[in-house]
Each structure stands twice: as structure tokens, then as C-alpha cells.
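For reference, the structure discussed in these notes is given below.
For chain A:
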Amino acid sequence: MPDFSNRLKTLLILLLTIINSIVFFEIYFRLTEIILPSFVYDDIEIGRTHKPNALVNLVGAEGFYMGKINKYGYPGKEYPPQKDEKVFRIALIGDSYVEGFQLFERHHFARLIENEINNNSQRKIEILNFGTGGADFRGMYLRHTKLALNFNPDLTLYFLKREDLLKKDAIPVPEPILTKDSIFFQPIKLNNTASKLRETFAFVREYSVGNLFKEVFETIYTGRLPQVVFEKLFFLVSDNSQMVSEKISENEDRFYNYNLKIIKQLAKLNEAGYKILLIEVEKLPEDYISLIKSNNIEILPLYSELQNYSKYELNYWKASGKLGHWNQKAHKIISKYLSEILINYNF
Partner candidate 1 sequence: MQFNSFIFFLFFIVATIVYYFVSSNKRNLALLISNYLFYSYFDYRFSFLLLSLTSLTYFIGKSIRKSESYESKKKIITLGITVNILILGVFKYLNFFSESFVWLLNQFGLYLDPLTIKIIQPLGISFYIFQSLTWLFDNYYEKLDEDYNLIEFLTFSSFFPTVIAGPIERAHRLMPQIKSNRIFNKENLKAGIYLIVYGLFRKIFIGDTIGRMINHIFAEPEYFTSFEIFSAILLYAIQIYNDFAGYSNIAKGVAKVLGFDIMLNFRQPYLANSVTDFWRRWHISFSSWLRDYIFYPLQLKFRYYGRWGNLIAIILTFLICGLWHGASLNFVLWGFLHGIYLSAAFLFGNNSSPLSNKDVSNTNLKLLSVIKTFILVTVAWILFRVENFDTLKTLLFQLSIFSTGEFVERFLKITLSYYLISFILDYIEMRFQTENILLKLKPAVALGISIVVTILIFSYLLTSDKAPFIYARF
Partner candidate 2 sequence: MISERLKQVILKELKLDSFNFEENTTADQVPGWDSLSHLNVILAVEKEFNIRFKPYELLKLKNIGELQKLIDEKLSK
């Protein structure tokens, strides 16, 4: 049956070509850094966490970041857990604004502050950046206690925005359990379908092509597909979904309770000598402010400094003409503001 064997041969060639093409693209994507293997993974105790030694190259509507997650699992300049006695160590905790994956590390306020203080005073400081995109207050607390504390920081800076006090759904985070006067976190459960799926296919993120497919899956999963496909004609196929209200209302009482417990835990750390400074990136609700103050945690109103500048100065990205995260100028302004405070800080 020559016809049958010919067809089989064609099919074989087709399959081989497909496999070869995928291998080609895997190599091509890595070489050109169009898409790299994922630089995060979902740790069952911490939630979304940077993957040690992963390369990062992020370009898009905002800025351009090229860098690497260091071998200790946080982005940028590498400091080992052991610390020199004479050195004052600062840990940064926050979300994507602190993570700063929109500009090169040399323009990040962490490096600018370090340079400013180390060059212009007798002091020697080290700044470790534990900011993570998408982290909420819970996620920050987990990063702080499960990761940052291993590096013996003398001071920990929490950068908080209003929305951080709510739960951000995008990222899997260990669920909190409240006890009478404390809070615990249950490791991410692996027994529901979504988590199982995530766990089963975790390996695809180790590949560029797999990471691309994972992104497609998330676009579909989060319901953004029609909008991407139909663009301007989107209104024809769907009602405009209502903007999610940012109000901290009764619905968020639960989070208030969680946040309250986290603040109490932070107060304990603060007392034990792991100094904590809360930085208001945006003005926080009054009840939070009084709560934080009553727990003897210091607050710095960074927003009052940022208010002196327009959004076009702080958040404008020239290449795309869009507003987004802090740009180089904003980082410079923040570094100036914080350097002045830190240089006089009672170390």
C-alpha cells in the first residue's frame, strides 16, 4: 500500500516540522528575549515569588526593564543573608511600584539612595528590594516575614497604597486564618481544580513558548479575550463591565480585620528591634492611620511630597505616551525625599 505509507510519511514530516519549529522558537525567544521563561513561581507559603537566577526582560506600554533575579530570590543587587556589623540594612516591601520593573535598576530609588548615603555620609547602608508586582498587604507581610527577615534588616520600609489594603485576586496567596489575637496563613491549597491545574502545568512556565501559552490561558481565564479580539467593536459583543469600586466599604470589613491583625504582628516585630516604617504612597484611610499610630509604628507621608508634581512628571512614559508606574524622574524624587529622612534617621 504505497498510498498509505506515503501518507504516513507526510504525517511524520509534518509532526517533525512542528516539533522542530517549536524548538526553534524556544531558542529564538530566549536569544532575542522576546519571551523568557517565567521569573516568578507560586510558593505555597509565600504566594507569588521571584524565581532565583531567572532572567527578566520586560518591555511594553510603560518602560523597559532588563535584569535578573539574584540567587537569593529578590531582584537586582545581591546581598547575602549574613550582614556586616557596621552596615545598616534596609528591606523594601511593596508592590509593582517598589519592584520597579519599568526601568533599569541603576535608576531605581533603592540604588540612588544607597549611592547618596554611602557617598555623602559616614554611614554604610545596603538596600534589598523585596517589592513584588501584584502583592497586597497580606502578600507583603508574607514576603517580609518568610523571606526578608532571613536577611536581618535593621529597618523595613512598607510602601502602601489604598488598594493594597484590599485583596488582589490576580495572584494566588495563602489564605489567612484569624485567631483571637493573631493571624496565621494556610499554605496555598492544592485540592481545588484551579490550583491543581496551576500545579500540574507549572512546568510550562520553565519554557519561553510555555510561558506564552500560559499568558494566553490567563487572558482567556480572566475574560479579557473578547476585548482583545474585537477592539473598537467590543461594545457590539459585550456590555461595558462596571469598574470595580475602590471603596473600602462593609464588604471589606473582613480585610480590615485581617489588616488589623497584620498591623498588630508588625508592631510586635517593631518592638523586638526589627524596625518598621510605613510609607504612604497614597493617602490611607483615617481609621488605618490612627490604628497604625496607636501601635507605635511610624508613618511617612510620601504622597505629600509626590503631590508637588503632576502625573505627567511622575508617571509619564515618553516612548508610549502613556501614564503608568513611576518613571525615572519619580524614582529620583523619591530617592531624594527618603535619603534626607534616612540620613538623619536614628540608626
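In this text, contacts are C-beta pairs under 8 Å (C-beta built on N, C-alpha and C of every residue); 3 or more make two chains touch, one makes a residue touch a chain; residues count from 1.
Picked so that all candidates are chains of the complex that A comes from, given by their letters.
Quick caveat, the model's predicted, so the values are computed rather than measured.
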Quiz prompt | chain A: touching candidate in this complex (1 or 2) | solution = 1
Quiz item: For chain A, which residues count as touching candidate 1 in their complex?
Solution: 10-11, 13-18, 20-22, 25, 28, 31-35, 55, 57, 59-61, 63-64, 66, 103-104, 106-107, 209, 212-213, 215-216, 219, 225, 228-233, 317-320, 328
